[in-house]
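One structure is given below, represented as structure tokens, and several questions about it will come after.
For this depiction, one protein chain was excluded, whereas all remaining protein chains were kept in their positions.
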Amino acid sequence: METFLDLWAAYGSTVTFAMVNALFALSTYAVLSTGVLSFTTVVFAAVGGFLAAQLSGKFGLPLWAAFPAAALGGGFAAAVVAFAFLRLESHWMALASLALVLITRVTALNAPALTGGVNGLIVPVRVEPLELAILLALCTVVFWRLHRSWFGLASRAVREDAAVASTMGISPYRIQFIAFLISGVVGGLGGAALAFTLQFISPETYFIGIAFTMIASTVLGGSFHWLGPIIGAAVFTALPTTMQAIVPQIEDVAKGVVLLLIMIFLPRGLIDPRAWGLKKAAKLREETEAKRAAERDAHA
Amino acid sequence: MSKASAAARTLRGVLAGAAALAIGYAGTAAAAPAAGEYGVGFITENTGPLAAAGVSYHRGAQLAVDEINEGAWIGQGVKLKLNEKESGSDAARAVQALTQFSADRNVIAVTCCILSPVAAALKPVTTNAKLPLVIYGATLPGLPQPPYVTSVVGLPGPQEVKMSKMLAETLKPKTVAYFVNADNEGFQNRFKAAQKVMEEAGVKTAGVVSILSADTDFTAPATQAMATNPDLIMVWTTQTPAAGIIAALRARGYAGKISASDVISPAPVFKKIGAALAGVPFPIVFSSEISSSPEAKKFVEGYTKKFGEAPDTYSAQGYTSLYLIAQAMKSLDGKPSREDLAAALGKASAVEYNIYGGLPMVNGQAEVQNSLVAAWTADGKVVRWENK
Amino acid sequence: MRDAGSLLVLDQVVKTFGGVAAVGGLTAHVRQGSVHGLIGPNGAGKTTVINLITGLFHPSAGSIRFNGAKLEAMAPQDIAATGISRTYQNVRLFSGMTALEQVMTGCYLRRGVSLWSSFLGLPAASSAWRSTREQALHLLDRVAMAHRADELAETLSYGEQRRIEIARALGSDPKLLLLDEPTAGMNHSEAEAVGRLVHELRDAGLTILMVEHNMSLVTAFCDSCTVMNFGRLLAEGDPKTCIADPAVQEAYFGRKNDADRIQALR
């Protein structure tokens, strides 16, 4: 029992951050699974994070009231972003969303009344790992349902070939707009979760670091199934801790190399339903051939 | 977790600590912690934007641990062991490192942080974990919160005021232009303190040029400051901008007086900028070439031997943080708990062994008494500044 | 007058790309309940016409009318909702989806429930999902692919993929089906099967517009046809008559230099 407690104490924070990062990754996955590469999760996270921090700090809102507020804030920001950005061509969309991340930081830095400016904000409320696990589980259920619904099917179609999907009556704009709303809500929750975990946030908290963590987690885990971002976030969060334990001197280099190797050898990520399908097909072919050979033998 | 129970626990900790201290105090002469190796968590910043300073802090701490162990400074058989974890000046990574330290039963105290926001992020975590934290670098007022959070870094203010008065008297400038970090509250405070002194002395503000920490090109700000035609330019910014600004001012042909802060004191800054730094006064509390107390000399000697270069103001702070922890250890009996150690740290009225010629502590915050005004010579030595 | 029995009417449709007219004022009529061939040499603009009808391109000038609706300014998904469905010259199935999922996606328009209730998994939505699944399986059966329903479409042979694409296009229960070279890359018996399917569909009341290269298949499959060259109408009417037209003959077989030039332009 004691060993377990020690282990939890040592790696508990890694688990906690993995769960927060999983929320960011899911938010990115929400839009990526409809074929949109967007870094705006960071923006939604900032909105959710500062909103939750201010509500709990200034107005004494409890945790479970602050989370829905953060989700709403993130969702609203997402609606605005989607309205402005969805008509851009995909490459521009990626650039525009990255630019928006930079703008968000500058804006946050220059609005100290809302964000504490360079000095940041102390967040008086803390989220327990169990509460975080419940939040993540709730989000996961949503993504699981989405995956198995008409929206899931339509979003896969839009991602693979938006033009073809549109000639089947699926409006890519509508699907991607909904995806942005989901991304905003989950991103806002993630931002609040990060605020309640760190208990201190500043404009630097919601910056390029998160953008790359979430996109790397999503792609690493696999962006073709909701399980991918969650697994990816766990791996990507544990990576620095592991590297620190193994090669403390060149921790960052080692982290980069591992990321590189995974991408080169598993470019579609760790969780890839298509690869399972391909494997199944290969197996089926083998069996058919074996059967045919057996039949030939029987005839001979 | 409810706040009430946390507060209750904190209170219990404090009471227990106070009780332990009272017992310890009663028999100071007899106090000796049980022999053994005690871990001190050191959150390094050897990579990331502040790595240059981070390496110095780390080295100072390493040297202190060596000295403390070799001389059996705490007591016979009592040794400290530095456990390092890297944060890269990132708050999230620092929090992760701290929680890992708190899980390691062998770690009795942690020392950390150059950036105030990172220190602020660690405060609630360390208080929750009841793990004493000594801040070695961050200088935002209000960071220390005894017993769990203490700081060995003097707040800026007095040194800047002292130097500004000196400059106002000796240089007698009519106008001053200031460079200030728009995104660093510590330097804004230093700037305001200096400006107040100058204006009280009847020196007009010719202009204030603000820059950002991440800036690298200072040609335009230099042009802007020079256009105000000041008698003196005061540079209140973080290290890289300060070095860049002075280089740019000299490169553009500014021949007037410049002053700066202790950020330009480390040797690599001179190596980088060279003679342009010569004669630029800066306030400093420790200089390997000027500080002359026996403790300072021993520090410089040991450091130079171990690392092949002279220590700077950052290594001095890293060094001091370990001595404060050792001092608190020394006052405890038996196998010290984290709570006991925190209480001892919170109660400390001074860092007894220091290289500053005295370093009192008030409410867990070190206060600088003795500061000097120094400057680089053209051939790379730090000397007391004189108006030439 | 001729518009009267026509389900689809193209009237002076023009499409230019950077000043070059891919379609230059084409007028064509597709009669309700017929199999209509759209033929012409490579680069004649046939696929562009299909793209214009389905809204992937918008005409630079002219109008397209379908069943009383004016399509030229509509978005592809709205055009699909009026009852037009299509396949592609180079099969464009969705990567990573099984054959059944492809066809299910094709059934999107007649799923019968809102995205929201489908997400919540309401009983009505679940039963609608099941019945749509049945329909999709039925469509797969219709193109003789039911036994491959749960396999990744991309692992199947080219001919099989084409058949799945046709099943997918039928998923939306269209009034007009546009087939872009449905027999390309198929052997004779496979092509025959497609021909039979096309006639069955027509007899069930569907109107079909197909781009076809093979002249003998055109005469075998189509009730009427439109011949294009250089984005313009060359001939229209009965397939046999059209093909016998000297202009058509020349476009296809004569003036080899031109054909080469067109090839080069592509």
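Labels for the chains are A, B and C, by order of writing; each one numbers its residues from 1.
What we mean here is this: contacts are C-beta pairs under 8 Å (C-beta built on N, C-alpha and C of every residue); 3 or more make two chains touch, one makes a residue touch a chain.
Please note the rule applied: contacts and distances are computed from a predicted model.
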Inset, instruction - Given the choices "Heme exporter protein D", "Dihydroorotate dehydrogenase", "Branched-chain amino acid ABC transporter permease" or "Pyruvate synthase subunit PorA", state the protein name listed in UniProt for the chain not shown. - result: "Branched-chain amino acid ABC transporter permease"
Inset, instruction - Determine which one of A:142, A:238, A:263 or A:284 touches the chain that has been left out. - result: A:263
Legend entry - Absent-chain contact - pick from B:70, B:169, B:200 or B:217: B:217
Inset, instruction - Taking the full complex into account, find the residue in B:75, B:268 or B:302 that is in contact with the omitted chain. - result: B:268
Inset, instruction - Provide the residue numbers of subunit B that touch the chain removed from this figure. - result: 46-47, 49, 51-52, 54-55, 182, 209-212, 214-221, 223-224, 227, 240, 243-244, 247-248, 251-253, 268, 272-274, 276
Legend entry - Positions on subunit A contacted by the hidden chain, ascending: 32, 37, 84-85, 88-92, 94-96, 98-100, 102-103, 106-107, 109-110, 163, 212, 215-216, 219-220, 223, 250, 252-253, 255-257, 259-260, 263-264, 267-268
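We adopt the following convention: only the chains that are shown with their structure count from here on.
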Inset, instruction - Tell me, please, which chain's centre (mean of its C-alpha atoms) is farthest from the centre of subunit C? - result: B
Legend entry - Leading chain pair when contacts are tallied as C-beta pairs: A-C
Legend entry - Chain centre separation in whole Å, for subunit B relative to subunit A (CA means): 38
Legend entry - Averaged-CA centre spacing for the pair subunit C and subunit B, given as whole angstrom: 75
Inset, instruction - Can you tell me which residues of subunit A touch two or more of the remaining chains? - result: none
Inset, instruction - Spell out the part of subunit A that touches subunit C in their complex, as residue ranges. - result: 145-146, 148-151, 153-154, 156-157, 160-161, 163-172, 178, 224, 273-274, 277-278, 280-282, 284
Inset, instruction - State the interface residues of subunit A toward subunit B in the complex, per the touch definition above. - result: 6-14, 17, 109, 118-120, 122, 126, 128, 194, 197-200, 202, 204-205, 209, 240-241, 244, 248, 251-252
Legend entry - Complex contact set, residues of subunit C against subunit A: 54-56, 75-77, 79-81, 84-86, 88, 92, 94-98, 101, 104-106, 108-109, 111, 113, 115, 118-121, 125, 129, 151-152, 155, 168, 171-172
